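Yeah, one chain of the complex is gone here, protein chain that is, but the others are all in their spots.
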Amino acid sequence: MTMKIKVLYFAALREALGSSGETVELPEGATTLAGVRAVIAGRGGAWTALAQMKNLRAAVNQRMADPDDAVTDGDEVAFFPPVTGG
Amino acid sequence: MTMKIKVLYFAALREALGSSGETVELPEGATTLAGVRAVIAGRGGAWTALAQMKNLRAAVNQRMADPDDAVTDGDEVAFFPPVTGG
Amino acid sequence: MSVSVQQADFDIGAEIDALMAGRGDIGAVATFTGLVRDMNEGSGVTAMTLEHYPGMTEAALADIVEQAKARWDILAVRVIHRVGTLRPADRIVLVVVAGAHRGEAFAACEFIMDYLKTRAPFWKREDTPAGSRWVDARESDDSAAARWQQD
Partner (left out) sequence: MSVSVQQADFDIGAEIDALMAGRGDIGAVATFTGLVRDMNEGSGVTAMTLEHYPGMTEAALADIVEQAKARWDILAVRVIHRVGTLRPADRIVLVVVAGAHRGEAFAACEFIMDYLKTRAPFWKREDTPAGSRWVDARESDDSAAARWQQD
């Protein structure tokens, strides 16, 4: 069964990718946040920003998440630079 | 030469003494804050409150002061309970 | 509602009054307001734009407030964070913590700011004479948040 997730990009990463988000179909075996990141960066071109950007942070279903955290069908995943509000 | 100082009393001490202040002529030898306190408490009656009140604080010329601090002619001395503002 | 993300400015006095309304048990109110400075890292700043992650922002702020309430004996909290374009001297963020005593109000207010700075999804972009740039996260913000970690 193919997993479909929603992926969002914010701030400098959004600008580098030229995208604020997309729906991504995950290949088999991509079951963690790190896996999702590798799949998208693997497209090459501007998408390599996802691999190269320093200190990239991520959330799964709107909660801060770590690279090893699981990603499953229907999840909302977000990638972004360290936050700078306040 | 006799030393004359102004002495002020505040809060619960003022009420216990029934006085908010007075001019005091100091006998020879009373040259510290502790000396001033002993002279006034030595009058007996209500004035013993000055010796008995726990944790009494004092100021000389409107600055917090210690028992050993010097008192000289014309000074303004104040005795009061620990402060409770704020 | 104790948390708001909004474009509109806020009135600190009115926010405190709203927290206090009808209650006499509050003895201490600590507040923090963050503002846009006209200089940052040596460059003049003419405007600042705040981007955020709608949905997660509100959830993250609510979570930070819950953590503060679990940790300190406080009575009421209000957090407002603005988004959109702001100018120097504009208010960005407000945290108000009310409690019976000052020590807990101060600690909870500072905790909320430190956590907000590292865990709430806001990003600042500054306009300077040399162009627009994203503000870099400060190492000191990570260490400020880290000191609240409990074992």
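Per-chain numbering from 1; labels A, B and C assigned in written order.
The rule is simple: a contact is a pair of C-beta atoms (placed from the backbone, for glycine too) under 8 Å apart; a residue touches a chain by one contact, two chains touch by 3 or more.
Model, not experiment: these values are computed from the prediction.
Participant: Looking at the whole complex, which visible chains does the left-out chain touch?
Facilitator: Every shown chain touched by the left-out chain: B, C.
Participant: Of the listed residues B:G29, B:G44 or B:P82, which contacts the missing chain in the full complex?
Facilitator: Answer from the full complex: B:P82 touches the omitted chain.
Participant: Just to verify: which one of B:A12, B:A46 or B:A70 makes contact with the chain not shown?
Facilitator: Residue touching the absent chain, from the options given: B:A12.
Participant: Tell me, which residues in chain B touch the chain that this view leaves out?
Facilitator: Here the touching residues of chain B are 8, 10-12, 55, 59, 62-64, 78, 80-86.
Participant: Counting contacts across the full complex, list the positions on chain C that touch the omitted chain.
Facilitator: 11-14, 16, 20, 23-39, 88-89, 100, 102-103, 105-106, 109-110, 113, 140, 144
What we mean here is this: only the chains that are shown with their structure count from here on.
Participant: Can you give the whole-Å distance between the Cα centres of chain A and chain C?
Facilitator: From the centre of chain A to the centre of chain C is 26 Å.
Participant: I'd like the Å distance between the centres of chain B and chain C, where a centre is the mean of that chain's Cα atoms.
Facilitator: 48
Participant: Could you work out how far the Cα centre of chain A sits from that of chain B, in whole Å?
Facilitator: 73
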